[in-house]
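Every protein chain but one is kept in place in this view of the complex.
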Amino acid sequence: MRKLQAIGRRIGGRLLSSVPAILGVVILTFLLMRVLPGDPAVFFASGPSAGQQEIEDLRKQMGLDQPVPVQLVRYLQDIATGNLGRSMTTGQPVLTDMQQRLPASLELTFSALFLALACALPLGILAALRPGSAVDHVVRFLCTLGVCMPTFVSGLLLIYAFYYLLGWAPDPTGRIDIFASAPPEITGFLLFDFAVTGDLEGFRAAFSQLILPACTMALFVLAPLARMTRASMLAVLGSDFIRTARSIGLAPWRVILVYALRNALLPVLTIAGIVFSTMLGANVLVEKVFSWPGVASYALDALLASDYAPVQGFVLLMATIFVLVNLLVDILYGLADPRIAAE
Amino acid sequence: MSASLTSPPRNATLGHIAWVLRGNPLTALAMAGTALLIALAVLAPWIAPYDPIASDVPGALQPPSATHWFGTDQLGRDILSRLLHGTRLDLTIAAAAVGLSFAVGAMIGSFCGFVGGRLDRWVGRFTDVLMAFPLFVLAMAMVAALGNRLENIIYATAIINLPFYIRFARTEVAVRRNAGWVEAAQASGNSRGRVVLFFLLPNILPIVAVQISLNLGWAILNAAGLSFIGLGVQAPTPEWGIMVAEGARFIASGKWWLVFFPGAALMFAVLCFNLLGDGLRDILDPRMRT
Amino acid sequence: MTTPLLQVQDLEVTFATRRGAVAALRGASFALDPGEVLGLVGESGSGKSVTALAAMGLLDKAGRVTRGSIHFDGRDITRAGAGVLRPMRGAAFSMIFQNPRAALNPIRSVGAQVADALRAHRDLSARAARDQALALLEQVRIRNAGQRLEAFPHELSGGMCQRVMIAMAIACAPRLIIADEPTTGLDVTTQKAVMDLLAGLTRERGMAMLLITHDLGLAAQYCDRVAVMEQGRVVEEAPPAALFGAPGHAYTRRLVAACPTPSSTIASLSPDGELPAEPVARAPLPAGTPLLLEVRDLVKTYPGGVAAVDKVSFTMKPGESLGLVGESGSGKSTISRLVTRLIDATGGEVIFDGHSVSDIPARDFHAAPQRSQIQIVFQDAGESLNPRFSAFDSIADPLRRLRGLRDGSELTKRVKDCAVSVGLPLPLLDRFPHQLSGGQRARVGIARAVSVDPKLLVLDEPTAALDVSVQAVVLQLLERLRREKGLAYLFVSHDLNVVRMLCDRMIVLRNGQVVEEGDSQRIFRAPQADYTAELIAAIPHFEPLAA
């Protein structure tokens, strides 16, 4: 009970203390977008026959005729009321767009992170158990190989090999086969929705669409995760309490799993949190390459079109997720490590 | 490079490095690779067989041959020559960006870590803001806002690296803040500024060197990513990222050499920097220094 | 004749390093009978711990037994594999480590860890293991054992953690316990409690114990026999009274001499050292000499409201040496930093040489004229030297900053003079801290502090991290410097014996407050406060050799 209260206080405190950071992000993005040399009104009024008048009208409609401070205040008021503006690129309210696209990005990122962790943890442990051995070097080399390829190249290569040449993967055009029926919207996470409705066929289809982009992203984050697992496992294995565990005659697997791994996972958890946040924002290129209808590619298109609202909304969303993920990591950390909770 | 900073007596350090390298062929390979890259970058103008921007449209899109080892691109330019010159540019971008963020970040972070208090809190807030940004999008926005010139790409890459250096330096300094030699330095009459600059900073340098090496690779990838979405260095400047991005357009048409060679060069460089970073970590790990 | 429980014969252990194989043990031999307590004493690097680890089969990968044998209860376990050793560890013999807090898994409750020890060898249900763990905790006299079962190591004190460690070690009733410096790092009073407990338990259960320690007093008090190790060999072995009363081996003699006892003097610590064995006589200062240092109602409160120093006042005359004694948390180190003006006080005043120096914030004190007058020598000499400065640079730094000397012959001369005066061989000036021995590092630390001719030298446990023989030498050096330069010493230590030898007066501190103050010899002989008496009683000691 006391523990729960402490956690609750920590959550509250963290959320409160992240407000200035988020506000900073919002304002900085807003100003950055205003510095962009492109004028969205000009861009969007560029019909084959739009004239100066149309540009002016559009500017007024978008509120761009006001001075920047006024625009900022209005924008902040809008955010406070949950209005993130309207995207010129899709013609939809940004909030609607995000609601539709965020699950796609989250599902992809979660899968990629899961995949990466599923590979990185065993590899990292393996390397840490035999530091300096051939296994260690091979693991390190393989992981590093993944991180040194730009994601757009590895994505295109995977498509070329598994779709174009081998035909094993379905066409890389989004989350489900275009001819398949969409699942009922429950959570927006297709794998989950299909599983809940018991549509195994659909689950398989969604899964096969997901696997290539998830691999592409996982490849890129494998190295930091494996590296961190190895380092923290090495540090833990060298610590006194492991020697204690061995001195009381615990079975080796118990020493490694219960004593070493559980301690070693703590720093990995932190890194995984950071990796998740960065991935979510940085998978722009993966989403582009795989026509994945996620938030990052949405923001990229908007940015190139000087479409302010979606970019601002995207950054706000990412910052919020960043804060939430950090908070989650914190809570997990607090649960896993009694030393932190006591502070 | 930074190995010499770990411990000034040369022969002991060299011996240690040699010992680490013997047990770690990958690091040796990475060091050799890095040296090769630097050599190629320096010598590019002399060893490149062709002018990297001279076009030869009739000879465009030739596969690798004896005259053009790595083939030619859409304008008939020699890919090998462009790669060699690109080495120069990419290493410059990476080194400048990382150097800049290191110089600024480590300085700020060290002061914050040492002094603490209100300054630390404010800088902490600022890094929180930067960290909460989706970094690649921030880089894109900055390059788009400032114009996609070389220096702006460097600035953008530097800024998105900045919070990591600040945090890193801050933590490392905070760990050492109460070390005896820091107190001793103060007792010896060093001002706080001097303590940070001449005592703490040199001591965290080796650890930061690991980060620098890893970041060099990352900076190159970042520049390539910017090029892919059209926010890279201006054509026809030979830059790996642009070459890969342009080459990627030709994947479907079977002109593999356009993406293969620049991609391989890019991978090689990033691989070297990453493995080197790992190796530096081994060289510096105090627990491995007996 | 019974079979020894543990017999180590001609044991050689080498470690593979990058400089080739290095022998840590070079033919150590000893035997331990069932129920016996054998002390293994020696200075750092003598191979005590390696012996213990080799016996447990816990040497790390680089270490290997290259010669000799280890027999447990007649069974050769020298090169036994994990399959043989694992069932024996904890059940036949177990080990207690130093630094108990680090030796326990930080994220597992102590109850679970004790239960782990039980279930490693016995087929117990979780419930039964828990009950037995509870019983064990009670046996090691942990109060409220039921609640502590769920506690995590960080929630317990160091002494408490060591009790848990002992509970784990005795859980499966082994016949031998190897205790490797079990009380190093604990306060003397705690040390006494833990050692009494350990000795009691082994006696009650008829367990044998191999007690590894650097503290001769401890070994003398708790062991049936003591073996002295030097450079990987056992050089002498005898019952404590015989050993300390009439050491046979030259090394033992030196070691015993260097060990501070209630009757030892600085000179007697190292008979062939730099001080003549004559008693120290100090001329009393003329009356009316102005005070060098006056501390009034000094308070330091850390965030969180805990007062580390709570209204402490004392004075020092020029050339006087004052000892600050206390256990950890007594505030003695905080006072040393407050006086040295490295940190700012929350309240009170520090008057140095007639000027109040507590008004100058610590951040600006580097430019104050008093900076060169108050210098400090830190506890761990290795940690207090900038790893990137050579010995020369370390000594030269205050000269450059406070005396404004530029590089040149003047600076070189001053540094060399300093080095000579602290007995540091000049060729070592080019070396870096990690290339110097502990004693050499201590000399550099002292040289740095005295290079600018301070009036007050604050010594913050300057010998705590040193072996006794090195400590003896350093103490003699300090005493000589004080006589030569007329320095005033504020000497901070937990070791009452050392303070008694070096200081005219001493202050006993507890929880940031002064418990007792007065003449060193007087306090030592006839403590007024109960706490002081308790402290003195807890010091393990042996009867010194009749010289």
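Which chain is which? They are A, B and C, in the order written, and residues in each are numbered from 1.
The rule we apply is simple: a residue touches a chain if its C-beta (ideal position, glycine included) is under 8 Å from a C-beta of that chain, and two chains touch if they have at least 3 such contacts.
Here is the rule we go by: contacts and distances are computed from a predicted model.
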Next on the checklist: Looking at what's absent rather than what's present, what does UniProt name the missing chain, "ABC transporter substrate-binding protein", "Cytochrome c oxidase subunit 1", "NADH-quinone oxidoreductase subunit K" or "Na+/H+ antiporter subunit C"?
Outcome noted: "ABC transporter substrate-binding protein"
Checklist entry - Touched by the hidden chain, which of the shown chains? => result A, B
Item to check | Which residue of A:T216, A:S306 or A:N326 touches the chain not shown here | outcome: A:S306
Next on the checklist: Which candidate, A:L32, A:L58 or A:L317, sits in contact with the chain we can't see?
Outcome noted: A:L58
Next on the checklist: Take the complete complex as the reference. Which residues in chain A touch the chain that isn't displayed?
Outcome noted: 36-40, 42-55, 57-58, 61, 88-92, 97, 100, 156, 159-160, 163-164, 167, 170-174, 177-181, 201, 205, 288-289, 291, 293, 297-298, 301, 303-307
Item to check | Absent chain, residues of chain B that touch it | outcome: 53-55, 57, 60-61, 74-76, 144, 147-148, 229-231, 234-236, 246, 248-255
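We adopt the following convention: only the chains that are shown with their structure count from here on.
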Checklist outcome for this item: Per mean C-alpha coordinates, the chain lying farthest from chain B is C
Item to check | Chain pair, most C-beta pairs within the contact cut-off | outcome: A-B
Checklist outcome for this item: So, in whole Å, the Cα centroid of chain A is separated from that of chain B by 24
Checklist entry - In angstrom, rounded to a whole number, how far apart do the mean CA points of chain B and chain C lie? => result 46
Checklist entry - Just curious, how far off is chain C from chain A if you go by their C-alpha centres, in Å? => result 50
Checklist entry - Multi-chain contacts in chain A: which residues touch at least two other chains? => result none
Checklist entry - Considering the complex alone, what residue numbers of chain A touch chain C? => result 239-241, 243-252, 254, 258-259, 262-263, 266, 336-339, 342
Checklist outcome for this item: Seen from chain A, its contact residues with chain B in the complex are 18, 20-22, 24-25, 28-29, 32-33, 35-38, 132, 137, 140-141, 144-145, 147-153, 156-157, 160, 164, 223, 227, 238, 278, 280-282, 284-285, 288, 296, 299-300, 303-304, 311, 314-315, 318-319, 322-323
Next on the checklist: Touching residues of chain C toward chain A in the complex: what are they?
Outcome noted: 56, 58, 82, 86-91, 94-95, 97, 99, 102-109, 116-117, 120-121, 152, 154-155, 165, 168-169, 171-172
